[in-house]
Each structure stands twice: as structure tokens, then as C-alpha cells.
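Heads up, this is only part of the complex; the chains shown haven't been moved.
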Amino acid sequence: MNNKLKLVTIGGGSSYTPELVEGIIKQYESFPISEYWLVDIEDGQEKQEIIAALAKRQFAKAEIPIKVFTTLNRRDALQNADFVTTQIRVGGLKARALDESIPAKYDVIGQETNGPGGLFKALRTIPVILDIIKDCEELCPNAWIINFTNPAGIITQAVHQTTSWKKFIGVCNLPYGMHVDISNLLGVNLSRIRIDMVGLNHLVFGINTFLDGHNINKQIIDSYRNNKGFGMKNIADIPWSSAYLNSLGYIPCSYLRYYHQHDDMLDVQKEQSRTNTTRAEVVMKLEEELLLKYKDSNLDTKPSELELRGGAYYSSAACNLMDSIYNDKKDIQVVNTVNRGALIGIDLSDVVEVSSIITKEGPIPLTMPKLNEGALGIIQQMKAFEKQTVKAAISGNYSDAYLAMVINPLVQSEKKAKKILDEMLEAHQQYLPQFNKKRE
Amino acid sequence: MNNKLKLVTIGGGSSYTPELVEGIIKQYESFPISEYWLVDIEDGQEKQEIIAALAKRQFAKAEIPIKVFTTLNRRDALQNADFVTTQIRVGGLKARALDESIPAKYDVIGQETNGPGGLFKALRTIPVILDIIKDCEELCPNAWIINFTNPAGIITQAVHQTTSWKKFIGVCNLPYGMHVDISNLLGVNLSRIRIDMVGLNHLVFGINTFLDGHNINKQIIDSYRNNKGFGMKNIADIPWSSAYLNSLGYIPCSYLRYYHQHDDMLDVQKEQSRTNTTRAEVVMKLEEELLLKYKDSNLDTKPSELELRGGAYYSSAACNLMDSIYNDKKDIQVVNTVNRGALIGIDLSDVVEVSSIITKEGPIPLTMPKLNEGALGIIQQMKAFEKQTVKAAISGNYSDAYLAMVINPLVQSEKKAKKILDEMLEAHQQYLPQFNKKRE
């Protein structure tokens, strides 16, 4: 790596960017980037300019000499980049709204990551990510790509399964958030907590929790059920029962509610649809408000409202990761990367979300004990869905997409699967060129 | 094996027995048993005597010199047995009715094999089967045990996972029936058809079909969707769509409807509950009528009504298996046995349902190609449920049973799981001594 560290964010117009900028500032001493490039498509140009202006004010206030650039030409930005972060949303929030509302018509949870919504987000996104990688192979072959784009697990699977690009890591704020939640619960410094985590993105389990190395798993499981404050902002806050937590023996992630509290979550979604408060709709409003704030030329820090957006800790997760790669820190972080033997029961070459040490050559997953039946079965089923989704995203075959839809644990009905699939293929047609070709 | 072949049927009072007797007669030339023992518990004594009398008339009509014995003392029957078949129903059809009706209250399909009903049938049955094995170890250590008792896959898993008894095979009529269906469809002799099958009991897939060795898989998949006559008598006859069958690429078994046509199957169950035509209720009536027939001293063959009972081909499946073991036939049959590498993605020591050659030393599973995602994920999830069920049946721990209930793909709700579990533990209390001990 050269002395002039160049960081590129693809999807620079995302409302998350100021959060990332804050992270860059915090980490500057050990991870001193000199150029920060924002890239977006034409639709995002206006937002990107607003955000770039805010970023400049943020850096200025922090008295940090990082130059900010914006472009609509991805290739200009990627030239000799050292790190690339991807936070794109193909089709925008409107597409997300469809991902959630179409399945809901059939009493199916949309779930924009591992559900039918996630299937379509993956179908739209994977071809774009693979194009970005082709550019990187040519323009910045030594760069690390840090992907926040959802469904992060499936996208990382697609990259490692279908390309020879190794330097691609999927990052989610959820594992980081679980560490923060537990340190808050115990009233101790975050650095004293270690959770051994393994599973898939949005289907990860905390299999053991340690305070200063002492195993406090039982204590945490006891606390967990009483603590409503845990979990993601964007997931309904239904507490787990004591019976459930004790029988599972692991700390579940918020998304497990979609599978093990399916009915309650479906009720929540129906209510949201009825009251026009689906997550997409909430976020659209939030984004508008945020953007107004961002425009304010007096604003020179991340506004606190951003935390409602759902991406809390993304910045920390991402910047810690880049810092540890840059400095070969060998600390433990939870990332989406190639399994290699960490998760027994999943193929060695598949992507998992797992506690890994972070080195200059990337993450090395830690070996984990074999998971119990409560976690293993659902993970294996979801990985089958993920791989079928990747297959469909590449092939553009109706049949492949249909099978992915049927085997998704939120669907389970070949009839509904067909209806949802057909309606979504129609609705997202413009973002699914690989499927259109087939139809012609 | 001695020259005097001794066959024992545990659960002799079952209405299926005359079917089995018919099979014994057909196979007599190559599998010449000399003594046939029926064993039942006191509640079944009357039925067993009626059935033994019918069996004697059946053998007499066929002019076959097999002696029939009845006893309520299992140990008397097992002494020096060569083959033991088990077809028990702990708690009788009343328990089955509860297995179906209690989950139905919570809009959950009971499904007496792989659903919540199957969980409880396993909890009631596994301890009894393990006791039978203890007797066999002492009284007939060289005997083969052929188990028809449902859930046949879970019970076979329990035996191989927790005992050192190797000569235990689980048999289901479903794979045999699929072969018959396809030979009927094509209008060819059964012996010309081979389906390579692999999966779990009631979750098995026909991955390739051959006519005289020629692969006719695509043709069969095409035919399958148009043919309503396929499948088990006891499962609602909802046809598969062309889209589904093409995308799966395998022949699904009837039970897959519970998972991939979940809503329709739930509707069927609700309608059955409303009209008092659940499978348990239908079977209870059928059994009464059958028993009246059996009593008729002029009856000396299996009455045709028995086929409505749902166990068609059990006799053929069982007698073919015993014949092939006895004569080291090395023909291919589909049985529940230890995996050993046949189903990639399932542990080597777990039990699977798979095409195997049948030798004097038992089944040797054939290696199978790795399953596609449409089949593998649901199989892995179900195996997790099966193993958790075995764990609970042995431990008698509430927590273990609860986790099994939650992870069952028909449940997916920790709240419903708790309600169903608690109500079923209460309802079946007298047949679950292992759980009662814990409560005291």
C-alpha cells in the first residue's frame, strides 16, 4: 500500500455516509486516508453533492487533511484505490418498498435480506457488484472491497463463488451491535467483551460470551430475555422467552425472530402495511429529513437522527475492519468471509459470518465448535436458499429463481411462491436485465 | 440362521397384520418361515386374537404350513427369533388423534411423522423400542429388526445413535409406492423401474428414474404433474405445479407438500378438523369396520378395504426386505439405515432413507450425487429436528423437547411451540415416563 491512502465509497449519496465519515475521523490517527472519493449514479448525484459538502465540513471541523472528491464515473474513482466500500441500493428505496409490499399481499414477510425481498435485492445487486469487481481487477487489483450492501452474506457468497477476487469482505453492523448491547448491559467497556459468533449474515449466533475471558454465557442468556432494549432498530422488538433462550443456549440475533417468532413478525408487518409504516416508508421519510439536515451549511457533525436510520455501528464496524487490515492488528472481528472449516456442516468454500482475526491479508476465521441442532438446521436451510439465489442471479433462469423462492423459510408454498415471483419479476424488470434476456 | 425360520410381529393386533400375512404367503417359497408369532399388549389382546384366527385361515387357504402363535409376553416370542417386525402405536389411535388435534388448535399441522405430532409419537415410542432391543440383545442376538413404526426415520436414528444394535432397519411403504405409481403410469412391469432415492423418511426424493436402465427423469417429471393419482392415501392430493417440478428436478414425495404447499395443507387439516374427518378419526372408523370383517370366519384373504387404511405395499416392502436379507439377494431397495457417505451434507453416522443393496449382512447404501439446494436445505433442517427429538426422547428434558418443537418447520413460533408442547406433554403424560420423572 502506498503512503497516500485512497478510500472510495460506491453509493456515496447514501444517507449513511456521514456516519462513515465520522468513523474515518475517529480512526484517522492509525488509518490516515488522504483521499476520499464518493461515487454514485446520476439519480444520486444531488444527494452525493450535499453529502460531500457535509463530509468536507466534518473533516474541516476535525482538522483532518482529507481531500473529498465526487464523481459519477466509477472508473475514475477506483484508479489505484486502497479500500473500496460498497453501499449501493439498486432501484433505491422504491424497490425496497416493493420488496416488502408485494410479498405482504400474500401474507408473506418481505424481509429485505434473507426473505423474498432479499432474494430480489440480491438478483438486482449481484450483477452490479460483479461489474464493480471487474473494474477493480483492472484499476485497483490490490484494493480491499468492504461491502455493506445487503444482503451482505449472499453478495459475499456470490463474489467468492463466481470470481477469483479474494479481497472482498461482507460487513454487517449487527454483530458489532450485539457486542455493544452486552457491554452496555454489563456496564463495562466494549473491549472487555468477546462474543464467539458464527452463522450466516442476519442468521448469526453468539455461541459463547466472555468478560475478560471468563465465560459468562449463562448469565447473558438470563439477562437477554429481560432486556427489551436489545437488537436492531429496524426489527420489531419482541422479547424472547426464557424457555426459548435456555433451550437454544446461544444468543440469537434479531433476525431469528423471522423464523422462530414467525407469526408475531407477520402480524407486525401486516400492521405496518395497513398503517403505511413499513420499514421502507419509514426510511424514506427519515431520509428526506436527514437530507434537509445535511444541507444545513452549519452542520459539521453527524446528526443524531441518523441513528434511527438503522445503521448504527456500521461506521465503527467498517473503519475498525479497514484499520485492522491496514495495520495487521490481528484482533477479532465478526465478518462475512470464506468458511474454510469454521462452521462445520457448511461447505468449506461457502461464505459464513464468523469471528475472525483480521490481518493485512484479510480475515482468518476462527474454528468454532459444532453448532447444536437449534442453530445448525436453520443455517443449513438458509445457506441452501442463499446459494440458489446466487445461482439465479447469475443464470437469470426463471426456474432457478422460483426454486429459491419456494425454499425460503418465509414462503413454504409453491403457489404463493409463483405469484410473488411473477409479480416481483414484473415490478423490478428494469433492474433485472439477466432475466429479461431470457424472456426475449 | 436355523432351518426353522421364526418371525415375530410386535404389535400383532394391528389391522395391518393381514396384509403382512399376505406378503408372507407370497414370499413363502424363497422365505419359508415356520413359526409366526404375534405379540401385543393387553389392550390389543382381543384384536390380536381375531387377527391370529384370520392369519390361520389365510395360511390354511394358501396351504402353507406356518404355525401361528399369540402372546402378551414379548420375551416368550423373541426367544431365538430370526426376524422381528415392529408396528406398534404407543397410546393407540387416541394418542394419534391428540397428535393431530392439539397442534390444529394453534393453526399448526400436527403431522404424525415429521411434525409436532411426530415429535410426540417419537417421544412415546423411542423408549419402548429401546426396551425391545434390550430384550433382543438377550433373547435373539442374531435377529433382524424391521421397523414399520412411525416416525420410522427418527426411531431408526434413535436406535443407531444410542445403542450398539446394528441389525435394525426402518421401512416405509412410500418409496415402494412411488415405484409402483411410476410403473403403473408407464404401464410396465415394476421390475423394469428403478428410482434412485435419497433423503429422510417422509422427506425422500427420487433423484433419477430409470426404465430398463435408461434415464427417464425428465419424462417422469413431466408426467408427474398431470397425474393426480400419485401419492399416499393419507395425504391430501394437491397436484404439484409444472414450475415447481421443473425447478426441483427431482420427484418429490407426498410429504413434501407439508413444507412446500404448507398453506393448502393447513387448509385441508382445518377442514378435516371442522368436519371430524382427521386422519385419526377416519382410521378409527376404518379399523372398526375392518375388525368386523376380520371376525367373519368365512374370510380367508386380506379384505380389499384394507388398502384404504394407508399402508398399501407395507407388506411387499417388508417381505421383500426380509427375503433379500435371508437370501443375500443384493437387489436395490430403499430403506432407513446408517448414512455412511450416501447423503453428502448429513453426518456419516446419521440415519437416512436411501437406495441400498440388500445383503445377508443388511443394507449397503449406494453413494448418491450431492443433492441440489431445493432438496438439501430442507433435509438438513429436518435432520436437525430429528436429532433434537431423539435427544429429548432420551433425556426427558423439557428444554430439549421445546427446542425440537420450535425448530420443526411446521411450527416456527416460539410462543405456539410452548403452548403446543405444554398441552401435549399434559395430554400424553401417561406415555412419557421419562418426562414425568423430571417433574417429580
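Order of writing sets the labels: A and B. Residues in every chain begin at 1.
Please note the rule applied: contacts are C-beta pairs under 8 Å (C-beta built on N, C-alpha and C of every residue); 3 or more make two chains touch, one makes a residue touch a chain.
A quick note: this is a predicted structure, and the numbers were derived from the prediction, not measured.
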Number of copies constituting the complete assembly, 2 shown: 4
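Here, only the chains that are shown with their structure count from here on.
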Approximate Å spacing (C-alpha centroids) for the pair chain A, chain B: 44
Parts of chain A lying in touch with chain B, wherever the complex brings them together: 240-241, 243-244, 246-248, 259-264, 345, 373-374, 376-378, 380-385, 387-388, 391, 398-400, 402-404, 406-407, 409, 412-418
